[in-house]
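The complex is shown incomplete by one protein chain, all other protein chains being positioned as in the whole.
Chain lettering (A, B and C) follows the sequence in which the chains are written, and residue indices restart at 1 in each chain.
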Amino acid sequence: MIPVEYELILSTALFCIGLYGVMVRKNAIIVLMSIEILLNAAILNFVAFSSYAPPAGDPAGQVFALLAIAIAAGEAAIGLAIFLALYETHGTTELDKIRLLRW
Amino acid sequence: MAVDWQLAAFLILSVLEIGGSIMVVTAKKLVHAVFWLALTLVTIGGIYLLFLSEFLFLIQILVYAGAVPVLFLFGIMLTRRKIMEEVTPGEVLEGPGEAPREGLP
Amino acid sequence: MSGALVSPDLFTLCKVLITGIMKIQSDAILAGAPVGSPVEPLRGLAYFLMEDWFLTFNAWMIAITIMVTWAAAIQLLTMMWIERKFYSRLQDRYGIMISIWSLPFWPFSWWAKRRNKPTHRGLGYLQNVADGVKLLQKENITPANADSAMFHTAPVLIASSTVMIFAALPFSEGFVIANMPMSLLFILAAFSLAPLGILIAGWASNNKYTLIGGMRAAAQLMAYEIPLLLAVVALLMYAGSLNVIDIVHKQEALLVMLGPIPIPAWNVFSIPQFIGFAVFLVAIMAEMERIPFDIPEAEAELVEGWLTEYSGMRFGLLFGFKWLRALAGSALVVILYLGGWSGPVFVTLTPAVGATVIPIPIIPHEVWFLLKVYLLFLLFVWVSWSVPRVRIDQILNIGWKRLIPLSLLAILLAAYLAALGPALGGIR
Partner (left out) sequence: MAEFWVNMGPQHPMTHGLWNMKVKIDGETITDAAPEIGYLHRGYEKIMEVREFQKNVVLTDRLCYVSSITWSHAYALACEKMMDITVPPRGQWIRVISLELQRIASHLMWLAAYGPDLGLLTGLLWALRERELFLDLIQLLSGARMNQNFPRIGGVRNDLPPDFDKYCAKITKHFREKLKEYHRLFHESKIFLMRTQGVGRISLADAINWGVTGPNLRACGLDVDLRRLEPYETYEEVDFEPQVWKGGDGGDSYARFMCRFNELEESCRIIEQAIKKVPSGAYRAKAPRRAEGEGFARTEDSRGEALFYVIGDGDDRPYRVKIRSPVFCTMAATPLMLRGNKMADVVSILGSVDVCVGEMDK
């Protein structure tokens, strides 16, 4: 079995990269993708801990991961719909350029 | 020599994963970012496999194989503006389709 | 019932084979290099050959090679041949006729023509090989403004995901590489990866036709993938397993005796699963991009759609693997709804000798399976060559307004009957 520390390092790294994307990138779509990475880093932890749980793993973590995956997919769809609406009104998805909350 | 295959697989997958996610947040082209995202998600699925949750792995692929194309589509719509706007050879520059439209009822 | 040719398992068979071969080699080395002889270091090699991990590794390699050759070479050619021959007949013509019999005539075609001898005669099985050889010789053109890396990645993605299907797709109980517990999910996941490649291909080619084709592929994916999965969900209520081999085993039972003819309990013979079957059939046709639903590559308006810019063998790969996906799709329908490799029950001879009944296997499982797959594929070909192509908004309408409600109905009915089935006397 892989040491749990390795997995934690991996998921931390992923989370950091995702956070970097969320904070630095201006493009809304890339930000959405970064959020996907964030979520996946978190799901990874769920899965890992569920398999490390004694004696033969705890399925609760996997169930939670399943739920999170479904929510992530839904979140992506809703986010894209919002950005599509934004794009149609503002003509851009650069987050800097969208300064009005109302249109 | 006892090679820990699991660890080796884990390391390979994590390198792919971190590399892919770095490419996602640094990619210049949106569609490239989506491609790297797909790679990242599939490799994360591989890690699930290492943690003996095959079901989650398959669900990951199924869900994201459905969700990522939507992202793709969006990227396409936003980035391939160039070939949509550029004038094809032989096209009248002042706007094709003007002539037949003039006398329309 | 009849038995399978490959039994118990493709991998076990390969392992036995490779163990035998390696044993002979190793014995030969050991005999040629007795202890104390100058070539004694060779004995290490002999022991290495008989190491278990080495044998296992080789057995896997051979099993995979057999499967890929079987599916991607033999079955691909057969499917293409079936389609071309069948639609040619549908259109009142002979179709392809190059075969092994016409090969000797090729260098002497001038002679044959002068003597009024036929140069092309036969069944035409080799025509697709000839086409492949032709495509191999053609230049692989990359458009100047294409996104080169993506352009080259897309065919690999599509081809590899198609081959991946055959890792879990069984041709019989044993004729399968990996008998995973969730092979059905694996097959569906591998199926749904290809539209990603199509999108990449369409985007990377830097061409308006390919771009529209790729976007159509994505829109179509949304329309057919959901009813496809929902129909499978309805099926899982009955099957209770995600393993395709288990699903087939479930269907081998006897449903009812129609006089002397026993009717097997195929999934298609029950009401909810029949609805699911209809939905699945339409959705899998869209998955294969056959003609009523081949809008991503509608050659009338989009030239060849997302394939437009590909040339040479890259085109051949993408084009030919369509038939491989057709094979996988037909096989999936047969496995899920038509009883897989379990042949019609009434064909097995069961003469009674004294008090014991001896079942005589007539045709092996693989043959039954392929027979069903080919027949189903003929149905697909028949449909696709006798109807026009639907429009993009029409397939969205069909998918969202017809197929999804139907598949939901199938789920409801399946759940209802699965719950009440035993109470109603095992009604299906």
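Note that contacts are C-beta pairs under 8 Å (C-beta built on N, C-alpha and C of every residue); 3 or more make two chains touch, one makes a residue touch a chain.
Note that this is a predicted model, so its numbers are computed, not measured.
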Residue touching the undisplayed chain, where the options are C:Ala28, C:Leu45, C:Met61 or C:Leu90: C:Leu90
Selected from C:Ala168, C:Ile245, C:Ala298 or C:Leu336 as touching the chain missing from the view: C:Ala298
Contact set of chain C toward the excluded chain (per top definition): 87, 90-93, 208-209, 212, 216, 291-292, 294-295, 298-301, 303, 385-394
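Here is the rule we use: only the chains that are shown with their structure count from here on.
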Contact-richer chain pair (by C-beta pairs counted) among B-C and A-B: A-B
Separation of chain A from chain B, taking each centre as the mean of its C-alpha atoms, in whole Å: 15
Shared-contact residues (touching 2 or more other chains) in chain B: 55, 59, 66, 70, 75
Chain B residues touching chain A - in the complex, by the definition given at the top: 6-7, 10, 14, 17-18, 21-22, 24-25, 27, 30, 33-34, 37, 40-41, 44, 47-48, 50-53, 55-56, 59-60, 63-64, 66-67, 70-71, 74-75, 78
Chain A - residues contacting chain B, complex: 1-2, 6-7, 10, 13-14, 17-18, 20-21, 24-25, 27, 29-30, 32-34, 36-37, 40, 43-44, 47-48, 50-51, 57, 62, 65-66, 69-70, 72-73, 76-77, 80, 83-84, 87, 93
Contact footprint of chain C on chain B as seen in their complex: 29, 31-32, 35, 38, 54-55, 58-59, 61-62, 65-66, 68-70, 72-73, 75-76, 80, 83-84
